[in-house]
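Here the structure is laid out as C-alpha cells; the discussion comes afterwards.
What follows is subunit A.
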Amino acid sequence: MLIVRDLRTHLHLRRGLLRAVDGVSLEVAEGETLGLVGESGSGKTMTGLSLLRLLPKGSGRIEGGSIRLDGRELTGLSEGEMAREIRGQRIAMIMQDPMTSLNPVFSIGDQVGSPLRNHGIARGTALRGAVVDVLRRVRLPSAGERLGDYPHQFSGGQRQRIVAAMAIGCTPRLLVADEPTTALDVTIQVQIINLLRSIQEESGAGIILITHDLGVAASLCRRIAVMYAGQIVETGPVRAIYRTPAHPYTQALLAAIPRLGAKRGRLTAIAGQPPSLIDPPAGCRFAARCPSRMDKCAEAPPVVALRDGHNAACWKLVA
Partner candidate 1 sequence: MSRFFGRRLLQGLFSILGASIMIFVISRLSGDPIVMMLPNDAPLSLIEEMRRNLGLDRPLWVQYLIFVQHAVVGDFGNSYRWKMPALQLILERLPATIELAVCGLLFSVMVAVPVGVMSAVNRGGWVDRVGRVFAMLGQAMPAFWVGLLLILLFAVRLNWLPAFGYGSASQFVLPAIALGWYPVAAQTRIVRSAMLDVLDSDHIRLSRALGTPEGLIVWKYALRNAAVPLLTMLGVYFAAMLGGAFVVETIFAWPGVGRTVVEAVFARDFPVVQAGVLFTSILFVISNLLVDVSYGLVDPRIRDAR
Partner candidate 2 sequence: MRGEMFRGVPWLALLVLAAVGVCAAGGEGLLPFDPGELDLGSAFKPPWWIDGGDWGNALGADNLGRDILSRIMAGSRVSVIVAFYAILFSGGIGAVAGMVAGYFGGWVDAVLMRLIEIQQSVPAIALALILAAALGPGLSTVVLVIVLTYWAWYARIIRGEIMALKGRDYIAFARVAGVGTATIFVRHLLPNIFNTLVVLATLQVGQVILFEASLSFLGLGIQQPDISWGLMLSDARQYITNAWWGITMPGIAIMLTCLASNVFGDWLRDRLDPHLRQL
C-alpha cells in the first residue's frame, strides 16, 4: 500500500545542510502496523512528516526518492493537492502530546468535525451525527453530550482519544502515530494501544508507529524498522528483531532495556554519541560506537537479506 524508496529529506539550516532523512526505504501493507524505532534525533519523526510533506517552512525539503501510496506518487504533488487530497484524508497523523494537540479555544465538536467538513465527508446537519459516530468509535464516554465541551474539560487519555477521532474521521489509508503514548500514564498507554489496535481492525488502515520505546513497538507492531542517524539499519518481523537482532545498534538498543529478572543495576548504555547529521561520516554511521567495527566499515554497508523479510545494513553480515 505504502512504498517509500530511498527518501531523502534535508533541512537547510544556517549552520549547514542537515540530512535528517538519508535514503530511507520502507513498506506498509494494508492493515499492517510498522514500528519505526530509534533514539530522538534519528530522523524517525522527520520521516513521518515527510510522508505528509509537513516539513519546517523554508528550511525543510524532500530532496529525492519516492513515496507511493496505493500506486500514486506523492512527491510530485503540489502543496494544495497534498492539503486537499492527502492530509487527513489518505494519510493522517497523531501527535505526541495530547495535552497540547487540541486547540484550547474551540469545542471538540468543532475540532473533530473540521477534517470531515474540509474533506467533504459530512456537512450541515449530517455533520453532528458523523462527529458523534467518530467519537463513539474511539470510545469517548457520552460523546453525544460533550460536543460543546472544550479540551481542558477532558483527561489526558480522553484527549488522546479525541485526537485519534480527528485522525480517523475521514478513514485514512495510513495513520502516522508519533509517540502517541509517551506523554501518558502507563495505564492510559495500554488503553490507547488497545484503541489503535481496534481502529486498525475496524478500518484496515496501515499504521506507522513512531516510538523510541521498543516495548510499545513490540506490543503493537508486526514489523519493526530501526532507524539510526537518518537511515534504517534493520527491518524485520518483531519476533526476529527481538530474538536475533542482526545489526550491532539494534543489539545495543535491546541490551539497554532493563528486563524483568535481569541482574540489578546492569543497564548497558551505548557509549558515545550519534554522529552529526550536518556532515555525517562516510560509511557506516554507527561505526564510531560499534563494538565489532572493522576496516570495511569506512564504506557504506550493503543491506543484507536474512530470513523472512528480515534484513540489516552491516558489513558483519556479509562475511
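The candidates came about this way: all candidates are chains of the complex that A comes from, given by their letters.
Quick note on the criterion: a residue touches a chain if its C-beta (ideal position, glycine included) is under 8 Å from a C-beta of that chain, and two chains touch if they have at least 3 such contacts; residues count from 1.
Please read these numbers as outputs of a predicted model, since none were measured by experiment.
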Given that every candidate in 1 or 2 is part of this complex, which one actually touches subunit A?
-> 1
So in the complex, which bits of subunit A are touching candidate 1?
-> 52, 54, 82-84, 86-89, 92-97, 100-106, 114-115, 118-119, 150, 152-153, 163, 166-167
